[in-house]
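Right, I'll just put the structure down here and ask away after.
What you see is the complex with one protein chain gone and the rest in place.
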Amino acid sequence: MKFQLGCRLNYRTTEAVPFVFNLHAQSFDEQLIEQESLTITPSLPIEHWTMPESGNRFFRVTPTGSLLLEYTAIVELAPKLEDPNSISEIPALELPMAALLYLYPSRYCQSDRLARFAQSHFGGLAPGYSRVNAICNWLYDYVAYEAGVSDETTSAIDTVTERAGVCRDFAHLGIALCRALGIPARYISAYAFRLQPPDFHAVFEAFLNGPHGPAWYLFDPTRLADPAGLVRIGMGRDSAEVAFATFFGETEAEKPEVWIEALEPAPPVTVAAVRPS
Amino acid sequence: MKFQLGCRLNYRTTEAVPFVFNLHAQSFDEQLIEQESLTITPSLPIEHWTMPESGNRFFRVTPTGSLLLEYTAIVELAPKLEDPNSISEIPALELPMAALLYLYPSRYCQSDRLARFAQSHFGGLAPGYSRVNAICNWLYDYVAYEAGVSDETTSAIDTVTERAGVCRDFAHLGIALCRALGIPARYISAYAFRLQPPDFHAVFEAFLNGPHGPAWYLFDPTRLADPAGLVRIGMGRDSAEVAFATFFGETEAEKPEVWIEALEPAPPVTVAAVRPS
Amino acid sequence: MKFQLGCRLNYRTTEAVPFVFNLHAQSFDEQLIEQESLTITPSLPIEHWTMPESGNRFFRVTPTGSLLLEYTAIVELAPKLEDPNSISEIPALELPMAALLYLYPSRYCQSDRLARFAQSHFGGLAPGYSRVNAICNWLYDYVAYEAGVSDETTSAIDTVTERAGVCRDFAHLGIALCRALGIPARYISAYAFRLQPPDFHAVFEAFLNGPHGPAWYLFDPTRLADPAGLVRIGMGRDSAEVAFATFFGETEAEKPEVWIEALEPAPPVTVAAVRPS
Partner (left out) sequence: MKFQLGCRLNYRTTEAVPFVFNLHAQSFDEQLIEQESLTITPSLPIEHWTMPESGNRFFRVTPTGSLLLEYTAIVELAPKLEDPNSISEIPALELPMAALLYLYPSRYCQSDRLARFAQSHFGGLAPGYSRVNAICNWLYDYVAYEAGVSDETTSAIDTVTERAGVCRDFAHLGIALCRALGIPARYISAYAFRLQPPDFHAVFEAFLNGPHGPAWYLFDPTRLADPAGLVRIGMGRDSAEVAFATFFGETEAEKPEVWIEALEPAPPVTVAAVRPS
């Protein structure tokens, strides 16, 4: 399944302001980048860096005045299809220790405070893919998708209380609930096919045991995008580590333009195991 | 139904420390004080004051060194028995404006942040006594009664997240959920018959329309005490206004002794409307 | 000193929505209402109520569709002028017990959590009017006045951390710091002469001992209005109790128009003791 995607960003500064961007599609077996281009106006030195732990692709530029950037790519997604019933949770005893990091509470996913909540709502369910799915269903049913009620300080604790938010908030609460149950979980930013209106999207991954061993499985509790059309950009403990743009100085920004189109008709996907852990 | 009750408190200070106590039983039609005594050792000037809005009975003493005080009373409770099905909510249009004060969020009952939560859990239920009862049942089912997990900074927002606490926390969350639904609610401290171990207890009242007009109805979401044996001490927006002791300086306290015994066998009580608003 | 003031509010509802307004000027010795009018369009039954504890003047209307209301008044302010050096704090031992209510933490003024902060910043200063003034100076110096960074859930705890907000946030933190030092303090909404742009203003009062006995003294840590031109509307523990409009249903509002003009030139005012406690 092939997609054409990209974004156009526009900034204005009054002094030299370093920017770090993370908007390139990741590159791994099930997500192949066929073609890619990055255009920066004015022309500026660009420093690229890929974080080894996450595969996140960063670059830094330091404009003075205006900055216009456009990224485009053609990406082939080849998610593995697996039977949800064949996907189980991994007991603490067997968890690869590298995955422990995704059990710890983080800035926006304070799983330490949600232990009883997670137990009373989901503790009685059979462990496995279906339990993470039950968390997503709960989020879909009990949290209102509503723009403008949350902001960049809103965390899972706020959302479990106030019961409204956007994709970022859904992902944070989903992650926090998974971790509170002992399921490693992490935050994913993505180009999201069929998301309306088009924008960067946020979903999450849970670390489960599939037919081919432990893997990270993707979940979108907002149900706003096509699961077969999620092109991963950034991965991290939570959104604190996955901003598409970070800047160090005064900046004016225009609303980003984001797009993704299928280059062929999209078949339905049930469950997608991504890269090996 | 007659009760003998009281408490014994013991403090030690190194300088003159003003104390304000609120541990006298309130006095109103359905709660008659037959006999009462307060003993302070050493003997000190006592300043008494009853707050007009609440009926809370305060007194102030300023010991230097040790303070031992013992309060005892014989109180007759004559709660009205009413059919829960005859008790309805009062629409905002008809609410006595004096009751508005008990709709506002307060220190420990941040109802403003629980609007969606309250709507999604209880918004679909038929309004009335039974809806407040449903809130109490939910608290009983989904919040663990557990000492040591909450403290004096714990509020309804914490309890809705962490799902554990003591009577004070149950009352705060019950109040916040009522207010979020437009039902005035307030905090009550009480001598509580059959509470084990004996201690000051915290419950709450909701303002509803009974067969004889608007009244405050008592609810104990912990189910730890006999509803027929709750002798009211203090009433307020939340526990911030209803401490049994407030002191202004360094103090060492022993754990208070609190007791209440029935002077006759206690009949079961279904619903008790208390004083008129 | 005479002022002409008023406001114009405009709402639209799709069903019958009860509104409670608190926008009338209060009436007391130092604030005399010479003339007053309230116009409601369409014409609707109005229920008036004055809260005995606060003197707040409420009214309730229940429009369906549109509601336009205009309040105008001519008010004479006659604040007493006193020497700040003659105004002292009131020790806990002597505090009128009715003032205790304004020592307790409230929704937006969690003084219980600011005890050490208040002590370390202001504990070493000489008690009195000057100490409350030092709190205001600190607020002015260390909190940025900035619209859009706070909202209706922002409390003193947020402001002490994030150090930015509007008049409401300044008042809340000022109140919380006073209470943490044992000084009763309360929230005041007002028509504020010389406030730019014109709007409802929020300030606070501290309970101190003046040359004529205990009284509530007004403080405006934002320094945005003329202290001689503050016409009190609502008074309460914090803004939770002092909204100019509370409504019970879906409503669209236009931004309120608020005005106040001096009917004679305004002399400078140093310290203004208001009504007796």
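We call the chains A, B and C, going by the order they appear; numbering starts again at 1 in every chain.
We adopt the following convention: a contact is a pair of C-beta atoms (placed from the backbone, for glycine too) under 8 Å apart; a residue touches a chain by one contact, two chains touch by 3 or more.
It should be emphasised that the depicted structure is a prediction, and the values quoted were computed from it without experimental measurement.
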item	value
Touching partners, among the displayed chains, of the absent chain	A, C
Among A:F58, A:F244 or A:W259, the residue in touch with the chain that has been omitted	A:F58
Interface with the unshown chain - residue positions in chain A	16, 18, 20, 47, 49, 51, 53, 58, 60, 62, 91-93, 97-98, 100-101, 104-107, 110, 112-113, 152-153, 182, 237, 240-241, 246, 248
Residues of chain C (touch criterion as defined above) contacting the omitted chain	113-114, 116-117, 120, 142, 144, 157, 160-164
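One rule holds for everything that comes next: only the chains that are shown with their structure count from here on.
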item	value
By number of C-beta contact pairs, the top two chains	B-C
Intercentroid distance (Cα basis), chain C paired with chain A, Å	45
Inter-chain centre distance, chain A versus chain B - centres from mean C-alpha coordinates, in Å	46
